[in-house]
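The complex appears here minus one protein chain, its other protein chains still in place.
For chain A:
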Amino acid sequence: MSPITPYTYFQCPCSDSALFRPGDGSPSSPKNRDFGDEDGAFDPRAPRANYSLYPLEYLLYCEDCHQIRCPRCIAEEIATFYCPSCLFEVPSSNIKSEGNRCTRSCFQCPVCIAPLSVTSFETQPDPNLLGAQDHSAAHHGGPYVLNCSYCNWSSTETGVKFDKSNGIHGQLAKQRNGGTTRLTAKERKERRKELVQSGGSAQGSDHIADEHGIDMETQFANLKHFYQTQLSSSTSGGSGFSGLGELGFSSPTSLSRIMSIYTGGGSLHDKKSKSRLGNMREALEEDEGLIVANLDESAAIEKLRSEGLEGTIDTEQLQNQPPNLGEPHLHGRTRFTSELRPIPYLLRTKRSKRCPVCRHIISKPEAKIQTTRFRIRLIAGNYVPSITIRPLVLPGSSGFIQHPDALLQPLRPIQYMLTFKNPIFETVKISLATPSRTPGRFASKVTVLCPQFEIDANTDVWDEALKDDNRRKRKGEESGNPHQQPEVGKIWERGRNWVSVIVEVVPASLRVDLLEAAPDEEGDEEGEASEKPKVKREVDRGPLREDEDLLEIPMFVRVEWEVDAVGEELGSSRDKEAKEKRELAYWCVLGLGRVAQGN
């Protein structure tokens, strides 16, 4: 699954509860039963597994709860908001008012998402457009455009030009594609205020709406305004819409309602609400938010006819587009390249992370945006033994060295060297468990030759160096021997804070026609009588699915170690045995690579 094979994934223990939760209705669903196989062995192929597996680098560790914490089980707090393009910090109040995008001049190309640069218009000689330019374009500094240096997209393609080279976001908000101007929300509000003051609300609609029809933002604002007036003039008595509404005490209507409750005037209240029932009407004019749809799309169809596929944008580009509120509802017309808008950069955040249980901070970035350092960062790799996998090449064997990307040969046993590296300063005891056959249709056989072993503490390198002779001796004993063979129950190799053990794997054959026979034989051998009929019935001879040729071994790892008890209550009473036992248990997935098909 990951580009680097072999690889390891860790399952955060937090997902356990979700996966095996009772009362889930899970027994009925066939996919969940996969988890239940073989005493709840984890199935890395189950679709849900994708949501709970993480590479070790993504995991954090809470020192107080002694638990792995994955991105799903972490409480986050935002330290700073910033634009990834200009690296300017954005105050959090702006996020609410201005939105989640950079409001300076940072834009992405709508075609290829490369950053756009503001260039003076003259740099691109385009005779047609230059001729159309009427005002002082000849001087440098003239109109500016946004330009993509990667795919050469330019905002002139959609007819957008800017007068100034800074504050592009603001200028863009005032322009529609094609260069026509539009009112921004603020201007519209002022316009409305003026109209109200002059007393002519009736012709407001023709002022506010320009020739392009009412854009979505305006419609929304109109609606909001309309509903607010309606709500404030109607009671919240019984009309369907506001029946339960206006619970806020700030509104005069609900105050009057409270008054009526406390003056004991139940009847009064009733009368009032009845008399005002249905006060709220629907919007009747454009000014109030009602817009009769223009269903005529023949112009757009004509455009599509003349422009063909090139005139439209693909799905991804469409999904990258920020919501364009400056237009009336476009419906199908968003597909045209002429409707593309430069994408303002989405802001990003720096977050500090806390353990959701004990609220201790487990990751805290430096507040300064330019630095990528962390003040606190408890990554799991410093607490959990890391696992690396390598195909075992016996020095004595024929010089066949497997390329890491090479396909695994089905039914040919391969030995892998699993190296566990202990990052903590205590000696840890590790127990491994794997299902003897990997779950899924094509079951490979897995044998861990030495499932239990101890790893020495991660002591100081210099200490190690001083005790050098001792270590060297041991190394010579174990790996110096060219004729060493993997043996059951024995560690293959051992170092200062690491241990290697051997895993033997027989990759399954991916031939669908052999599927039936294989599990049956196995069932006989292991004497699983109950399993047999079930397997026979459910043989699925469908062709190979995505990633079914991947050989992944689920492995349950249990790490135990002892630490000096730190708690005072412990220290006082049992001084002698002031050791505290800790353990950590989790599922891992070892990905060994893809199995060759066709034999």
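Just so it is clear, a contact is a pair of C-beta atoms (placed from the backbone, for glycine too) under 8 Å apart; a residue touches a chain by one contact, two chains touch by 3 or more; residues count from 1.
Methods note: contacts and distances are computed from a predicted model.
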**Report entry** Missing subunit (named according to UniProt) among the choices "Centromere protein M", "Transport protein particle complex subunit", "Methyltransferase HEMK2" or "Actin-related protein 10"
**Finding:** "Actin-related protein 10"
Query raised in the report: Looking at A:Y54, A:F107 or A:W561, which makes contact with the chain not pictured?
Result: A:Y54
Report summary line: Contact with the hidden chain, among A:R375, A:R390, A:R412 or A:R545, goes to A:R545
Requested in this report: Pick out which of A:S149, A:Q228, A:T371 or A:T459 touches the chain that's been left out of the picture.
Outcome: A:Q228
